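Missing here: one protein chain of the complex. Every other protein chain is in place.
Each chain gets a letter, A, B and C, in the order it is written, and its residues are counted from 1.
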Amino acid sequence: MDFGILSVIIFLPMFVAFSLLLLPVSSKITRNIAFMTAIVILLLAGMVYYNFELTGYMQFREHHSWISSYGINYSLGIDGLSLIILMLIATLIPCAYLWLWDGRTKGYWVSMLLIQTGITGTLFSQDLILFYFFWEAMLLPVFMIIGMFGTGNRVFSTIKITVYTIMGSLFMLICILYLGVAFFYEFGSWSFALNDLIQITTLSRAEQIWLFAGFMLAFAIKIPLFPFHTWLLETYSNSPTGGVFLLSSIMAKLGVYGIVRFVMPLFPELYKEFAPYFVWIGIFGLLYFGIAALMQINIKKMFAYSSASHLGFIVTGIFSLNAYGMTGAAYLIIAHAMATGGLFLLIGKLEYDLGIKSILALGGIAKKAPLFTVFFAIMLLCIVGLPGTNGFVSEFLIILGTFGFSQSAGIVSALTVLVAASFMFWLFQRAILQDNGNDVSQMKDLNLREVLGMLPLIFLIIGMGVYPDWFFYKIEPTIQHYLIDILEIRT
Amino acid sequence: MIDSLLAYITLAMILFSIGFLGVVSRKNIFVIYMSIELMLNAINLIFVSLGRYYESMQPQVIAMIIIAIAAAEAAVFLSLIVVLYRRKKSLNSDIFTILSQKDSHE
Amino acid sequence: MQTPDITYLLPLFFVGVGAILLMILSTFKNINIKKGAIASLVFLTLAIVSNIYNLNTLGDIYSVYPFSDVFNNMIVVDTYASYFSTILILGGILTILIGLHYFQRRKEFTVEFFSLLLFSVFGMMLLVHANELITAFIALEIASISLYIMIGFEKVIDKRIEASYKYLVLGSLAGVFFLLGSSFIYGATGTTSIGEIGIFVSNNIDSNMSLIILGGTMILITFLFKIAAFPFQNWAIDVYDGASLPVTAFMAATFKAAVFGFILRLVLVDFDLIRDFWDDMFVYIIIFTLAYGSFLAIIQKSLKRMLVSSSIVHTGYLLIAFVSIGVIGENAASSIIFYLVAYFLSALGAFGLIAYISSEDQLRITYDDFRGFSHIRPYMAAMLSVFMLSLAGIPSTIGFIGKFYIFTGAIESGNEILAIVGITATFVSVYYYFKLIAVMYFYRSPEMTDVPPLKGIAPLVIAVIALMIIWGGIGNTLIAYFPGVDFLIDMAKLSYKSLFIL
Partner (left out) sequence: MSNFLLAWIVLIPFISSFIIGVMYLYSIKVARVPNFVFSLFGLSAPLLSFLLGFSFFLQMIGNDEIFLYKAYRWLEIDGYDIDMGFMADKLSIFMVLFITFVGWLIHIYASGYMKDDKGYGKFFFYFNFFLASMLLLVLGHGPIIMFMGWEGVGFSSYLLISYYYEDGENVKAGNKAFIANRVGDFGFIVAMVTMFYYAGSNGFDFLNLKESLLSVPVPVLTFIGFSLFVGAIGKSAQIPLFVWLPDAMAGPTPVSALIHAATMVTAGVYMVARFHFLYDLIPHVGLFIAYVGAISALFAAIIATKQTDIKKILAYSTMSQLGYMFIAVGLGGYSVGIFHVFTHAFFKALLFMGAGAVIVALHHEQNIFKMGGMKKKTPLVYFTMLIATLAISGIPPFAGFFSKDEILLTAFSSGEYLLWIIGVFTAILTAYYMFRLLFVVFYGKNYKEDKKLHFLPKSMTTPLVILAIGSILAGFIGIPELLGGENLIGSWLGNWKNSSLHVTHSTEIILMVINIFAALLGIFIAYKKFYMYDMKEVPIFTGIVWNKFYIDEIYDTLIVHKIKQLSIFISYKIDVHFIDKIVMGLSRGFIRSGHYIAKMQNANTRFYAFTMLIGISVISTYLIMVLR
């Protein structure tokens, strides 16, 4: 893999996007090429997966000097956690393309491709400035796709999410710079590489806390954690399908990823010290958002809350400081991405066909579109965490981990089995199953293309639920590495 | 020697302050311009007295140069005053406020 | 020394002579705007070529006093000055290229305008070359007086004249302080030469410095006025708003650079040892500048006024680096230089593009006028977005790298508070910059459809600027040995070093 496979994965979509933008091609051709690009990336990601060695360390390193006077490097790498998220992205995006197939303009596809570049770039960056670079750059196509193709008060919500998330990331930038400066003062040379910055020893406790807070703020807004979540509702409800799909299933997860990738190695002591707070914040979010979801009328808002609720749970997992919780969180990242991504695609179709988002105006879908209902149900079960889906495996592990961290937290976190089930099944009843006498005749059942787009997700959801070990063995060394080498916890 | 220098400089500063206050308080553009000239001349006075103090020609030259620059400024100023008067038929500084935030706002 | 002294002065010479020649040429009837523009471009190009020749052939860093018997060391030619001159001349060239369409459309513009522009560039160049306070003042006045006239050039429009008047009164008022400061410094040291003041300061550091500090403060007041920092910022919005767009672009992009060029030299060479006195003052000035600029920018409806208000914010950023000089002179100074380049490109591009768009009419003024703009002019909208992103400091633009340097420098020198305030201002700026992008892209049907088509040199130049901005943000990982971010920052550091070789 010495042709820089990670770089290819990152920049291929961008390259394709700009070529398509400049060439006078129709939206259909754009879509076809975008889809092919996604497939190519899936193959490349498959190559990475295949060649990935079972260690917890960074692999496929790429290293080039970028801004040498400040020691900023173009430095990429991948470990078990990034690997599974890469696989997730590579798998989800072609599926999503199949679902977005019709009626999307060229700009839509270009934005989707650019978002993919931003996401993968964020995922591979080993240099904090590079990471920040992609982290912010990712926002632009998102900004575009929501603003241009969204619904409702889309301009307002676009500005809101942009300003809100940039606020967080700017404070993170300050923290990154602070670290770089501290490194400079300690070692006499500039570097923003993660591996270098973790060697800093001169920071006082107060400084560390501030920096920790700065990083966490950025990630907490992106995830979002309570109380930084108010952008979520409007954005999710006004986003177009593709945008909300990527936002919920991948970009929100990157916030969690950022915590694990950067906050944990940079501030291992604080990470351990503040873990109880974050475990409880996560659990609080789980319950808070879960309960809030219950009475939502707008189906997308409901899923927005549901998504936030699960992300709270993921955060609980990563702060549980043991292998169960962290592995479970990693697994839930995947599981939830698939389920929630699938659900948003399905809802997108619902919205596309019927033009309504209100639960009250739905109902009787099951009779009209049985395949739709079946897929919806499977996604829903994954969210609910029914055994046999990967949702269960991850939720069980997180509960296990949280229990190992603190018994009371573990018991409270087990409430997750109730929270999601209550609003999800109620939604399923009102919006899909029961006949409310609303006119849903415009609803079409899934066609073959859409079925093909959904089947990989279904297979993975069930496959990962039935035989999780096969999916775990690539992450396991990484998690051990985090725990033993970085956090220095012997389990 | 130093006492007389201080006296000159004090005088210059008084002139300078008068000039500044003139810019702030007088409405007539002409008077505003004259106030600025007054300030410049106050500085000339400082330089000239410094030249005397250091017994150097350099400040004198500087003073000459300042006078020249003031003249250049005067040219622009006077022509501008003509244009201003032509448009508003007034030389009240306070009526030239179309660029205010309020106007552009509404 | 093999190189004849005149080589060093060639850039200044070309611009100065060009200005005078154009003034003469303008009396001829058959010289129209286009020819005048070409002539001025020729002079500026000659100047920039000779400047780059200097930079290239005279080695990495150099510092000479050409014709020292004539000028008595009043003019210095060093890497630093040449670097700034390049920026300034480039500013002149780009302004002419971008504004050409605009100038041709407006009847009021005549060939004299180019002469004035060249005079202004000449004044600014002289300012960065100046090694003496009175020379600097003369240079400042050359540049300013040309600008006063350029602003009021379209004398049929009330706004222009009012802006010109305002700038003239307040500019002269501020200029007087420069002289006052010079007189104090002369009174204390008996010299107005920059190097000699520095020597005096370092020799008498133990004695009372209050007169020098007072004089320095007065000079800094002029400096703060010219760059529109907090207590002296009111004029900026009105004047920039009142000026015609190419002039605004020229002023915003170049004048700030020239003033910084001089004041950096003054502070670094002369006041290096006594600069601590001003640090606290600057912290407050910066905070207020950033806040004031942000507050004003966020409420603007007119695009031009927004850009101008935000230029106050950018002044604040530059001042952050200015304060940071205390601890890490080299990095902070080079970050100022880099940021000036970044801001120069972004502002010139933004103002220039808006100038081009509104060269046909005066209609597109407010945000709302740009609704759905991307649907009729996608390329222009894309370019305008690039400029906005760069101004907002979003990664992948040069603006980000600039901010990166500034904030790194601030943290490095221990001014975390300033970094946080700066970041907050950046975050606010995202709102008003992104609003334009949102307006351009997110509304489906444009309300106005009359836009000049993409023709002529101006759009091309603007596109090149946009590409430079992106290139400056991405850097040189892709193509080796092609000047990128590293090149710019290295140059900035070299020019910093050239200040201290004597």
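Just so it is clear, a residue touches a chain if its C-beta (ideal position, glycine included) is under 8 Å from a C-beta of that chain, and two chains touch if they have at least 3 such contacts.
Just so you know, these numbers come straight off a predicted model, no measurement behind them.
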{"item": "Visible chains that the absent chain touches, using the contact criterion stated earlier", "value": "A, B, C"}
{"item": "Selected from A:I39, A:A213 or A:L294 as touching the chain missing from the view", "value": "A:L294"}
{"item": "Hidden partner chain, touching residue among C:N73, C:N234 or C:T366", "value": "C:N234"}
{"item": "Which of A:F134, A:Y257 or A:F392 contacts the chain that the document leaves out", "value": "A:F392"}
{"item": "Positions on subunit B where the hidden chain makes contact", "value": "20, 23-27, 32, 93-94, 96-103, 105"}
{"item": "Residues in subunit C touching the chain absent from view", "value": "162, 165-166, 169-170, 173-174, 177, 210, 213-214, 217, 221, 225, 230-232, 234-235, 237-238, 277, 280-281, 292, 294-296, 298-299, 428, 431"}
{"item": "Contact set of subunit A toward the excluded chain (per top definition)", "value": "163-164, 227, 229-231, 233, 288, 291-296, 305, 322-324, 327, 364, 366-367, 370-371, 374, 381, 386-388, 392-393, 396-397, 399-400, 403-404, 407, 410-411, 414-415, 417-418, 421-422, 425-426, 428-430, 433-436, 445, 466-469, 472-473, 476, 480, 491"}
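Keep in mind that, in the parts below, only the chains that are shown with their structure count from here on.
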{"item": "Chain contact graph, described as a line, ring, star, complete graph or other shape", "value": "line"}
{"item": "Per-chain Cα centre nearest the global Cα centre, belonging to chain", "value": "C"}
{"item": "Farthest chain relative to subunit B (centres taken as mean CA coordinates)", "value": "A"}
{"item": "Subunit B and subunit C: spacing of chain centres that average the CA atoms, whole Å", "value": "26"}
{"item": "Centre distance in Å when subunit A and subunit B are each reduced to the mean of their C-alpha atoms", "value": "65"}
{"item": "CA centroid of subunit A to CA centroid of subunit C, Å", "value": "43"}
{"item": "Residue ranges of subunit C in contact with subunit A within the complex", "value": "389, 394-396, 400-401, 404-405, 407-408, 411-412, 416, 419-420, 423, 426-427, 430-431, 434-435, 437-439, 441-443, 475-477, 485-486, 489-490, 493"}
{"item": "Contacting residues of subunit C [partner subunit B, same complex]", "value": "134, 137-138, 141, 145, 148-149, 152, 155, 158-159, 161-166, 168-169, 172-173, 176, 179-180, 182-183, 186-187, 190, 192, 237-238, 241-242, 296, 299, 301-302, 305"}
{"item": "In the complex, subunit A residues that touch subunit C", "value": "64-70, 74, 129, 132-134, 136-137, 139-140, 143-144, 147-148, 154-155, 158-159, 162-163, 166-167, 170-171, 173-174, 177-178, 180-181, 184"}
